[in-house]
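Contents: one structure, followed by commentary.
Here the complex is missing one protein chain, while the rest keep their positions.
As written, the chains take the letters A and B, and residue 1 is the first residue of each chain.
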Amino acid sequence: MTPLTITSRDAATGPVLEITGDLDYTSAPELRQLLDQLTLMAGQQLVLDLTGLAFCDSSGISALLAARSRAMEQDATVALAAVPANTARILRIVGLDRVFALYPDAAAAVARASVTDLTA
Amino acid sequence: MDIRVRNNVTVTGRADGPVLLLAHGFGCDQNMWRLIVPALAENHRVVLFDYVGSGRADPAAWNERRYSSLEGYALDVLEVCEELDLRDVTFVGHSVSAMVGVLAAAKASQRISRLVMVAPSPRYIDDEGYRGGFSTEDIEELLESLESNYLGWSAAMAPVIMGNPDRPELGQELTNAFCATDPDMARVFARTTFLSDSRDDLKTVAVPTLILECSQDVIAPREVGAYVHSAIPGSRLVTLTATGHCPQLSAPQATAGAITEYLGTAA
Partner (left out) sequence: MMGCTDQTSEPGGERDAHAADAVFTSLLEDSAEELYEQAPCGYLSTLMDGTIAKINATLLDWLGLEGSQVVGRMRFTDLLTVGGKLYHETHFAPLLQMQGEVSGIALDLKAADGARLPVLVTSKVKTSQQGEPLLIRTTVFDARDRRAYEAELLRGRTAAEEARRQAEEARRQAEADRARLQEALAVLQQSLLPSALPEIPGLEAGSYYHTASPDLLGGDFYDLFALDGKRWAFFLGDVCGKGPQAAAATSLTRYTLRAAALHDPDPVSVLSTLNMVLHERYSSGDSRYCTAVFGVLEHGEDHVSVQLASGGHPAALVQRADGSAEFLPTPGGMLIGVLPRAEFTATRTELRPGDTLLLYTDGLTEARTGPERELYGEEALHAFTAAQPAAGPQALVTALTGLLAGFGDGLDDDTALLALGMPPVSAPAPDSET
């Protein structure tokens, strides 16, 4: 069991949340709470950097979906960066690999968002 | 459970004599009969016991529910009778025990064949058309008395008990010990005694009955004696020249004499 820690920073394209530790039934509410307080502008991209994600169960997946809903409410987008293999497998099983934008790391996600911006 | 231990049963007198079962009332224990036992023992087999919650009965056998009604005490009587296989018993009940005897006799007429009621009262609280002598508030006052005397007793006696750990029989030093019961149990017995109404039960009495009343008794005044006498057809009422509620203590000879005379067993 690894305790969940979430650190937040601002990239040019919008907030980046670095999620490390276990995202499960007991800790998922922390992420949901943080999402509620997050300032997100229309057109921004919320990046969830999962480099340090140790474990993610169905409650964790729900929390990721909550992030997606939150972004959509604000006319923003969401991206998952550096999804660990096991979580990627789960996302594949539940078909969410086609719902989330996935990037190898946070930098790629931010860069991709900037490109989209430029082309828009 | 051993009933003899539970109820601190003692048997004395002539082993082949007719059986007298002596039942104490609210307040003390079988010591109440001490002054008349020698006279009765000459021609009777005398059985004494303490109700659970009194005297030296086993406190572990206490059950508040059971002893919150007179039926619970009557059950003690019946269980003592069965344990000793007593038959043709003359049940001598003092005060509230007279009513316990009525209940026991109704349940086990094959064992209890006569009743002697010493200072009986079927109801202590005044009622419409009936004078028992007390009000409900009076009973509350009694409960207070029990409470404060328990405190007084324990404060005064604790050093005596503590100072003599190797003397189980403290004798005279525990001067007030006979009446020193657990206050919680005493409170239940007091409520059961003084708040019950056994007037209807008197009609069920189907065995020969002797009623002994005192000429001056604040607890069971003479009009109550007359009431009991008239409620039990064929009963005999004897008024002892005695003051107080305990003729077996204040007038032991007269009390024992009245009992043996009634039973035709006078020495």
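Heads up, the rule we're going with is that a contact is a pair of C-beta atoms (placed from the backbone, for glycine too) under 8 Å apart; a residue touches a chain by one contact, two chains touch by 3 or more.
The structure presented is a predicted model; accordingly, all values stated were derived computationally and were not measured.
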Visible chains in contact with the missing one: A, B
Candidates A:T7, A:Q33, A:T51 or A:N86 - the one touching the absent chain: A:N86
From B:S69, B:S145 or B:S230, residue that would touch the chain that is not displayed: B:S145
Hidden partner chain, residues of chain A it touches: 25, 57-59, 61-62, 65-66, 69, 86, 92-96, 98-99
Where the missing chain touches chain B, by residue: 25-28, 31-32, 34-35, 95, 134-135, 138-149, 151-153, 156, 172, 175-176, 178-179, 194, 216-219, 243-246, 249-250
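Rule of thumb we're sticking to: only the chains that are shown with their structure count from here on.
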Centre-of-Cα separation between chain B and chain A, whole angstrom: 86
